[in-house]
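Excluded from the complex is one protein chain; the other protein chains are retained at their positions.
The chains carry the letters A and B, assigned in the order they are written, with residues numbered from 1 in each.
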Amino acid sequence: MSLIEFKNVNFIYNGEDTESLSDINLKINEGDFVVVSGKTGSGKSTLLRLMVESVPNYGTVNNEILFDESIKAEKGKLPKVMYLMQQIEHQIITDKVWHELAFCLEQAGLSQNEMRNRVAEVSNFFGIEHLYKKSTDKLSGGEKQLLVLASLIAANPKVLVLDEPVSKLDPITAEHFTENLRRLHDELGITVVVAEHRLESLIMPADKLVIMDNGKILLEGKKENVCKEMALNKEKYDIQAFPSVYKKAVSLGFKDKLPLSVKEAKDINLDKILLDSLNKKQDELLNKDKDKEKPDYILSLREVCASYDKKAPVISNLSFKLAQGKRLFILGGNGSGKSTLLKVIAGVKKPDSGKIKASVPVYMLIQDVEMCFLKNTVKEELLSVYKSLDDVMIPLDFSDNYLKRHPYDLSGGEKQLLALAKVLSCAKKDENFLLLLDEPTKGLDETQRENVEAVLSLVKAAGNSIITVTHDLEYASKYADYAAFLFDKDLVGLSKASEFFKNNKIYTTQLARLTNGEIL
Amino acid sequence: MNYKLLALVLLVLLLTLYALTITSKRIRTGRMVVIVIMTALSVVGRFIPFFKPIAALSIITGMYVNAGSGMMVGMLSVLISNFYFGQGPWTPFQMLAFGLIGFLSGVLSKYLINNKTFLIIYSLFCGVIYSLILDVWTVLWLGGGNLLEKYLATAVTAIPFTLVYAISNVIYILILNKPFGEKLLRMKVKYGI
Partner (left out) sequence: MERVNPRVNFIFFVLVSGITMFSLNPVILCMSLVFSFLICATVGMQLDEKKMRFWPFVPGIIVILVNPVFSHNGSTVLLFIGDNPLTLESVIYGVVSATMLVSVLYFFICLSYSMSDDKFMYVCGFLSPKLSLMLSMVFRLIPLMGRKMKEADEAARCMGMYKSENIFSDIKVKLHVFSVITTWSLEHGITTADSMDARGYGRRRQSFYSVFKFTLRDKIYLLLILVLGIYVIFGIAIHKLNVSYYPDIIITKPDVYTLSLYVSFLVLLISGVLLNKKGR
């Protein structure tokens, strides 16, 4: 029995002329764990939104979406399809954790005793009892996401629809969240529909995959079948979203038993094959690694300490140097003080002690780039800091269509670049600088990441240095010259990126785990 | 006759009644969120030195959303910000004053949006109204007889303050009107709030 059925559905947003979704045929069956994959703008969010009757869709639906009797929206009853949206911060409604947990129940008009009972149940299920009396504002991103999920589950839904729930979380928190989704599906029998553009953690519990592009469903079916189909026609489909072991296996020509995790990769001996191919190239690599120039240091930190509260320092006695024209990636868990370190280097926050010496100007892009926007169009935004559009330091798309848009309507990657252009407005034309980036790829899909990276490589090629803070390991392994780990208030393991990822056994990329660090 | 008692009891009753009426009516979700955000903004804005945006933001909400929302923003902002700036018997009077200002601007929204001069006069007038209502509180608090005489005397002594207040109010409105108007209208167009 299918719960939700799309029959040739087309959808147009108000005030737009092109269809955002076309010819959608899809059945969601009871007990499914469906993962919808696709780039930003492929229509996956729109598709998910149409599954939720209780939210307005700001557009027109042609043809039919059928909902099963058991989940149809009824007046006076709580919705049976619950919806977790992309923005973690903004879907929290109230100020206290207990209030958030009880929100749905209050709307259903339940009695005090029933509510207490349900709230107790879900807090126990998700293990968040210790947060019960806290303010929602004091929670970390992962805790917030879990809180909203718990609050939805309190309403006892049949279907759970989640829009990119893990793309903004660090890998460990993402795993934890996925594990909770799996439990909801397996233990409570809830039907789960998730959209995500990076599948590394979500693909394991999924049993159905839907691949979308350009408002259309390209491929849909059982996970194994879809994986196989994509491997067979690898020119036709974009497999960027998939785990890197899968991508590697596909590129090596595997057609069957495609691995989705490190274990599955070992089962088919992918590691041996990779290492064998590596031995042939080993010699070339060794020669390439030998460039022994004396580097020009543009930044040096000596025994820097910083804190928000004198009793609990965030970084202490931290020292390092950075050479000109290099990219350093600083990795670390949530709340390890990565952002604080950047602020100290940028001079936004004063260190308690220690010396910071930078021989070039330092520019920083803060994490939430929306904090840089004020005007109504991209053009006004740029002209508020530049005399004319010709002065803009980095290549942007200067088409009329782009310049006329509202900064908040841009995609994540475009926002990053616009904010970068604003921050670099202070830089002089022929002077090198140091750029600090705070999680520039948070929530971006592969394509957007490449776009941002294209600009950053130009910046680097001009002889500027960049320090990036991130928890995206695959990203760091691709572009870093140096990498380090911020742990216990200090930088640990600062070394050449290749050595860093080789030496790390756990905190490293999937392929490095598989090949013992020989391949990133 | 205890005027203080009468005034306070009446005011509190009025506000309670209003709180009860909003529960019986269904406010659209989007509108409710806008009210909440404008309220939070005016509370947060009060922490910026020399910046007292409550009246201005109530007027703007009234103008661009509707009368009821303007009133809610005015009353809630005072009630909540007084938790940080001192709660007192004057709270109901301030709530009344700002609620009224927000409500009226909703009623007059057509003229206020289209006519800048009218907007300036209105915000001056709001400053005066606010002072006059607060003077009632002062006089009731002094107590004793000759209430009318005392009221006039207070109002006259307060003229400089009233003027400063009214003029600063005009300045805030002039600063905030355009950006807030644009932003609220964008919300209206994009999401139909």
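By definition in this document, contacts are C-beta pairs under 8 Å (C-beta built on N, C-alpha and C of every residue); 3 or more make two chains touch, one makes a residue touch a chain.
Quick caveat: nothing in here was measured; it's all calculated off a predicted structure.
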Touching partners, among the displayed chains, of the absent chain: A, B
Options B:Val36, B:Ile120 or B:Ile133, residue touching the unrepresented chain: B:Val36
Contact with the hidden chain (one of A:Val9, A:Ile92 or A:Leu417): A:Ile92
Selected from A:Pro56, A:Gly189 or A:Pro395 as touching the chain missing from the view: A:Pro56
Contact set of chain A toward the excluded chain (per top definition): 52, 54-56, 75-79, 82-83, 85, 87, 89-96, 98-99, 102-112, 115-116, 119, 133, 135-137, 148, 151-152, 155, 343, 346, 348, 363-368, 370-374, 385, 408, 422-423, 425-426
Touching residues on chain B - with respect to the absent chain: 2, 4-5, 8, 16, 19-20, 22-23, 26-27, 29-30, 32-37, 39-41, 43-45, 48-51, 72, 76, 80, 82-83, 86-89, 141-146, 149-150, 153, 175, 179-180, 183-184, 187, 190-191, 193
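Following the convention adopted for this analysis, only the chains that are shown with their structure count from here on.
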Chain A - residues contacting chain B, complex: 56, 58, 376, 406
Residue numbers on chain B that touch chain A, as the complex places them: 182, 186, 190-192
